[in-house]
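One protein chain is absent from this view; the other protein chains keep their places.
Right after this comes chain A.
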Amino acid sequence: MATISSAVGEDQPPQPSLTFTRPVFAKLSPHPYLLHTLSPSDPSVPSSRTNGRKPQEARKIQINTSSLSQAHGSALVRTGDTTVICGVRGEILPVSSIPQFRADQHKNYNYDGEDKRIEQGKKELLEYDLLVPNIELATGCAPQFLPGVPPTTLAQTVSTRVYSLLHSAGIVDVEGLRVWYTPAKRDEDKMEEDDREEEELEPEVKGYWVLYIDLLFVSFDGNPFDAAWTAVMAALRDTKLPNARWDPDREMVVCEKGEGKRLDVRGLPVACSAAVFLEKEHAEDREGDRHWILLDPDRQEEGLCKEVITAVVDCSGGQGETKIRSLEKQGGTVLGRELIRGFVGVAEERWKEVAAEMPQ
């Protein structure tokens, strides 16, 4: 220590000391430091985390949309030092390229009621792979991710979770992705009776929009899923697909110039994550151990916590009980039934914060 102090400046007398400054202590032994700030010896000091937040305080979220000019929809989401950019780009998938495509499958269910229609739509999205999310973490966004290496387990896990939630929550209506074509009347048909023409002129699906949803982490400071999911939601709500129509002469789908129709997005699920911080770092026996639930953990806290929980809730339905879209808890046994129930309430609060920031 003495040699380090002497290097600071010639004018100051060297101050040999055995105590560390706060940032040094936090870097060297993060667990005792976080424990100390969470349970201060002085009762008048409120319990806080290393990053200055209260245990149940999330970082403020900022959402910017339409920042990418080449994408059909995009969003930049920032929570603290976690920044993620999401671009949605649509590409046409002609039905002739879909193996085992059955045209009759899509005709009748409009009469079967809304639930059945949504169910069928979900199946269609899944079967034809119309939503393709991809997550890139190796951008130098954090020291632990080396650029130019194959996707890490974390990147693959987050991408599976986003993919799974996109499909299970059914937020994209497949109707918005279909390209319909109604065959035009031919001249000789004009002579025939009306009812026969009606039968012939049934519209058919000629193609689909495939949405490539690319997520890029610009900087990474913990809680990747919440930020990634918010970015996906904001980008999808921002997406405008050009008007596409089937050209029977060229036998291909052609798009009109200019801005098209806004994509129909159902509901607003919001993800809320927390990590459980335990009092003893290396103890096997957890009996009587204190614990803290840290909402929206940053990178350092994620390294110290093993048990994590993520709840995806949707309160956009208005009155009635909150709908839970997904609940994931793993890595420990602290969060039991009561705590998980309580956590859903915390997630509802987070929903209000994020929904307020979400551009309309």
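Methods note: a contact is a pair of C-beta atoms (placed from the backbone, for glycine too) under 8 Å apart; a residue touches a chain by one contact, two chains touch by 3 or more; residues count from 1.
The rule is simple: contacts and distances are computed from a predicted model.
Chemist: Out of "GH20651", "Exosome complex component RRP46", "General transcription and DNA repair factor IIH subunit TFB5" or "S1 motif domain-containing protein", which one is the UniProt protein name for the chain not included here?
Modeler: "Exosome complex component RRP46"
Chemist: For the chain that's not shown, point to the residue among A:Ser96, A:Asn243 or A:Gln330 touching it.
Modeler: Final answer for the missing-chain contact: A:Gln330.
Chemist: What chain A residues would touch the chain not displayed?
Modeler: Its contact residues with the unshown chain are 100, 119, 123, 126-127, 153, 156-157, 159-161, 163-165, 167-169, 282, 284, 306-308, 321-333, 335-337, 340-341, 344.
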